[in-house]
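Input: a single structure, listed below in structure tokens.
With one protein chain removed, the remaining protein chains of the complex are shown where they sit.
Labels A and B are assigned to the chains in the order they are written; within every chain, residues are numbered from 1.
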Amino acid sequence: MLNELANLINKNVPSAKAVVNVAAEAKADSSITVDASSIHAVAKFLRNNSEMPFNALQCVSGVDYVEWMEVCYMLANFDVNAPHELILKVKLTDRVNPTVDSIVDVYAAANFQEREVYDMFGVTFKNHPDHRRILCPDDWEGFPLRKDYVYPKNYNGMEVFPDNKMNFEDREFIVRQDMIKKAQEASSTKQ
Amino acid sequence: MNTSVHETSSVKEYFASLANGITTTVKGMWITFRYVWGVKSVSIEYPEVREVLPERARMRLFNDAQNCISCTQCAMACPVDCIYIASEKKPEGSEIKKTSNGQPIRLTLTQFVIDTALCCYCGLCTTVCPTECLTHSHDYEFSQYTIDNMKYDYLAPDVIAWRDRIVKS
Partner (left out) sequence: MQTRWDVGEPEKPTINKDTEQLKSELLRLNMGPQHPATHGVLRIEIWTDSEIVAHAIPHLGYLHRCMEKHSENLDYRGVIPFVDRLDYLASMNMEWGYAMAIEKMLGTEVPRRAELLRILTAELQRIASHLMAFGTYALDLGAFTPFLYAFEEREKILRLFEEVSGARLLYNYIWIGGLWNDWTDDQIARVSQFCDNMEEEAKKYHDLVSMNKIFVQRTANVGIMSVQDCFDYGATGPILRGAGYKWDLRKNKPYSLYNEFDFDVPVGTGEVGVPGDCWNRYIVRMKEVIESIKIIRQVIEKLEPGSIMGKVPKIIKLPEGEIYSRSECPRGELGFHLVSKADGKTPYRLKVKSPCFTHTSMLPHVAPGQMIADFVATVGSIDIVLGEVDR
């Protein structure tokens, strides 16, 4: 099904360069990757075509693969006769300032979902009508779900994890666990 | 946009609507009214009357330190890292005791603390415990004045003295 769909996309949106990512494991889901610049056209096509329409956007999810960023659009067709679904992906190689077109005017559901991806991953959505943070406060710095995120030391004049409120037992515990592990490894190598 | 604020209605409709309003309200009131005498109250007077907890109820954790083999599996399974264990190797040649289900105790437990303020009562630690010494007790009244008091040291003598009260029978 995905191959047909990829061909269909390529035929109608030539700039999309749709590629099917076949999952290595049969249990996992396969997906289609399209070119980042053509996502708006692809979304428009997928929603309005007659052969395999997707009438609803379920969610937009970002994934940080350290080398690159991915934005996944979970599309579904709420139709009793053809209830198909699709993971549509966009690969963003610019990790510092990832940018992609917004699809809010195609699927209104993308409004909040794209805001969440911006909030968590810092992906900028061009032409988004309301491009703000959604879950974090407006003045939060950094994008929490990026793999290289370090939480700020201060927020609005408040110290994060002040010493008088730290659970030092927790810290000592981790250190002690490491020591136990090392001792166990050392004893096992002796034997 | 989609709210009809003012509806124009004929006199007939007006009275039909009025009658409908009265009948449905009276019907609802009648259902409520039956509760005045007909139904036994379901609330209980808590401190005097206590509900009997089901057998599997997950309340405060209790570790029977005599049966603990310091395997640290509970600390590993804990999703919020609220269990702190420390142990030492027993000096060579010392007597190796056995737990109640026959596992040898090779390490001396020097610390077993659970921060109950952090605990989320998920019960994952009790399922991985090989000797079943870590259990959920039925003790749910343990509010404290300071957050530090929520840390329970299960090697302290007072906890051992409470054992009979806390452990599930």
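We take it that a residue touches a chain if its C-beta (ideal position, glycine included) is under 8 Å from a C-beta of that chain, and two chains touch if they have at least 3 such contacts.
Since the model is a prediction, treat every value here as computed from it, not as a measurement.
The chain not displayed touches chain B at residues 1-5, 17, 20-21, 24-25, 27-28, 31-32, 42, 53-58, 77-79, 120-124, 127, 136. For chain A, the residues touching the absent chain in the complete assembly are 23-25, 27-29, 31, 55-59, 61-64, 72, 74, 76, 78, 80, 83, 85, 87, 107-109, 111-113, 116, 120, 129-130, 132-139, 144-145.
What we mean here is this: only the chains that are shown with their structure count from here on.
For the pair chain A and chain B, the distance between mean C-alpha positions equals 35 Å.
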